[in-house]
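A single protein chain has been omitted from the complex, and every remaining protein chain is retained in its original position.
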Amino acid sequence: MTATLENSTAGAPSAAGEIPSFDVTIKVRRYLPESSHGDEAYWDEYKLTMYGTDRVLDALHKIKWENDGSLTFRRSCAHGICGSDAMRINGRNRLACKTLLKDLNPNKPITIEPIKGLPVIKDLVVDMEPFFASYREIMPFLITSGNQPSRERIQSAEQRERFDDTTKCILCAACTSSCPVFWTDGQYFGPAAIVNAHRFIFDSRDEGATQRLEVLNDKEGVWRCRTTFNCTEACPRGIEVTKAIQEVKQAMIRRAI
Amino acid sequence: MQFHQYDVVIVGAGGAGMRAALEASSEARTAVISKLYPTRSHTGAAQGGMCAALANVEEDNWEWHTFDTVKGGDYLVDQDAAEIMAKEAIDAVLDLERMGLPFNRTPEGKIDQRRFGGHTRNHGEAAVRRACYAADRTGHMILQTLYQNCVKQDVEFFNEFYVLDLIVDHDLSAGHVPDGEEVNATGVVAYDLATGEIHVFQAKSIVFATGGAGKIFKTTSNAHTLTGDGMALALRRGLPLEDMEFFQFHPTGLAGLGILLSEAARGEGGILRNSNGERFMERYAPTIKDLAPRDIVARSMANEVREGRGAGPNKDYVLLDLTHLEPAHIDAKLPDITEFARTYLGIEPYTEPVPVYPTAHYAMGGIPTNVTAEVLRNSDDVVKGLYAAGEVACVSVHGSNRLGTNSLLDINVFGKRAGRAAAAYAKTAEFKDLPENAAERTIAQLEELRTRPDGERVSDVRKALQETMDANAQVFRTQESLEQCLADIRVLQERYKNVSVQDKGKMFNTDLLEALELGFLLDIAEVTVIAALNRKESRGGHFREDYPDRDDANYMRHTMVYRRPLEGAEGNHESVEADITPDTAFAHVSEFDTYKVVIGSKPVVQTRYEPMERKY
Partner (left out) sequence: MSTSTIANPRDPYARKRLSRTNTELWAWLFMRVSGVILVVLIFGHLFVNLMVGDGVKAIDFAFVGGKWSSPFWQVWDLLMLWLAMIHGTNGVRTVINDYAEKHATRVVLKSLLTLGFVITVVLGTLVIFTFDSCPPGSPAELLPSFCTAA
């Protein structure tokens, strides 16, 4: 037991219990339409002293709370559950609260931008409405017919397992806004909507698969997926997004043939 | 400024708010105002499960559940409310399943259930499998399922709107309104974050479901946005807050970070150990050990650390040991929390124990309501058209300590009740006129804050508040520490008057909102500490080292705190007192420079269970 104790303090090591600190430069893409910069986006650089357990969100908070109160971003739970703080960190979509600074090579400036493909409102805040509109279009709710059962619906553990992966989605938009197809004109439904359709299409209790497949058969639906795997890589919940999209495609082909 | 009129306005789009919205929107014209997108709410962070005596895996019934809830709450639970909750729990779970929630399943395909802290068979014999769950993201699935059904029902949301004022047709804040007089809630004033515009909502019924106030503490499992907005608004408008001294500290927060590791980890067999590798809970709760209620486990952990048996270089945490569990079992039942340990502490839970320490988790107290979720303005009278549900409310089903899983139950049972009651009332009621200047106070407050010259930083004041709360009002409290804390808060209240914001813009001004939220936090922290000072006993989540025993003779009552103006000394002194049940134990008044906080009390409803000593 005690042997593992020494190792188990990886987050707060060294004999004195001091967490190692380091200097890091954060480059944030700013967009403040009300300021003198007007409609021009620009880069701001901040030099900070941070600690080994700090995340990108901590760095942003440090900037906002101690340096520049106008820096604007969304955040809530701060541990990767609410999906508020998806942003482009060093060119990759991630959640700021799940990305440790020490994992990002603090020797180089860390660039932070808003997620791409959605209209920027201010700094790192984007308009999520188009994203949620796509989500709503795929009918993300259980569709059944007939009377409600008097107890629960029966579903085997295997049937439940079938769609387990896609129930993890937190609607952070990291996947959709990492998709090059979505960047073009924002008309593509996007991975998140398809993942949430998948969650119901493969739920044994659901009877709305046909309607959802119909929606996603649209020219802006699953067929625009180019399997670049950006979405799978971006997903902070580890959902195999591209695989889910492929499964939806297969379901459509099975239905058509 | 924009004006809206709805039959029902629901403030907050977490579990309770959306559950209420599902009920209300099919009956009445309903709007949901939320400061976050609904799926960002902190209900989603709940992990372990939702208890209901379905008896899917072993014998169980709702009466045992009621008993556990009452005992877990150290008998400060209103037993009629607990009984309602335990009974309606079964339908609440089945409702969610029918809405599509993907519960884990038994081999027969029914909803699976697992053990959870404080939930026992036959009045404490042994731990029982009562918690229905979806891996370790039950709250996430509840939040998603409720939102999905709101999409289905086309519920109207006002996302990223902050409610900054509650409009009531009588000024309750002075304490002039005599008992029995009809008081109506008529609307709310909200601030559109995106544009900075003020919106006034007139409504027949208003449901508060704004959640908790965990950010008064530094180490907390709560989201940055849980700043007690609803509670503070109620307090400022003259409504009481009930049982604010009872704050739950969840035993297993990731050490140093406060991020929640579900009790399900212990429900699935995880064991707490001190630096000697000893399973110390055997000493504190010999029967159910690691699955004792949270207050007991949290205190035991803090005690181990205090007595020098903490682990780590600073001996400041204990260890949650999952290493004896099969990795496959951990992956199937606890995938998310093991990932937290890996991401944030770089610890592999398959092979290493996880450092944990209590983290501020849940406010048992809140806006007092009756069992139909109507808000009380003293121990008896309701405010017509005003409802509260979820963590912001105090029914009180949690008493002095909430059992694990009962919060998810609370939001579903009382969220549903609030939604139904609000819609039913809206059908019978007429719109009451709003005052001409309904939004004036809010606009003035915002303008003043936005234009205030450079002064204190929001973050400095907030940090100081959180630090003093952690140091002085956490798991162990004394008269001295609480007085210190209150003195600190008074200084901070003064400093708050000079707080300024850097962002002077209208659009998406989160700087401004953090300043407003800090005001809410200070008010909530203040009444929490005053209520804690007044309760000179130890019960549930409130542990006074100078009064380590439960004192049923004097303190078997709910605390009610009111905020009243100072000048009420002569003319309205009596009416102030009239609001409050006279009782020597609850006659404390704390005076500040512009207002005073008055303590009152409310009786505890007892039906079946006589208070006993709480042993596990």
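Each chain gets a letter, A and B, in the order it is written, and its residues are counted from 1.
One rule holds for everything that comes next: a contact is a pair of C-beta atoms (placed from the backbone, for glycine too) under 8 Å apart; a residue touches a chain by one contact, two chains touch by 3 or more.
Worth saying up front: this structure is predicted, and the values here are computed from it rather than measured.
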item: Selected from A:V24, A:C77, A:V181 or A:V195 as touching the chain missing from the view; value: A:V181
item: Which residue of B:Q202, B:T252, B:N370 or B:S601 touches the chain not shown here; value: B:Q202
item: Residues in subunit A touching the chain absent from view; value: 129-130, 133-134, 137, 180-181, 184-185, 187, 214-215, 217-221, 223-224, 226, 249, 252-253, 256
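Everything that follows uses one rule, which is that only the chains that are shown with their structure count from here on.
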item: CA centroid of subunit A to CA centroid of subunit B, Å; value: 28
item: Contact set on subunit B toward subunit A in their complex; value: 36-37, 39-42, 44-45, 93-94, 97-100, 102-111, 134-135, 137, 140-141, 144, 148-149, 151-152, 194, 223-225, 256-257, 259-260, 273, 275-277, 311-314, 319, 323, 336, 339-340, 343-347, 351-355, 457-459, 501-503, 505-511
item: Partner subunit B, residues of subunit A touching it in the complex; value: 1-2, 4-5, 7-17, 32-35, 53, 55, 64-66, 68-70, 72-84, 98, 100, 121-122, 125, 128, 132, 135-136, 139-142, 148-149, 151-157, 159-160, 163-164, 167-171, 200, 203, 205-206, 238
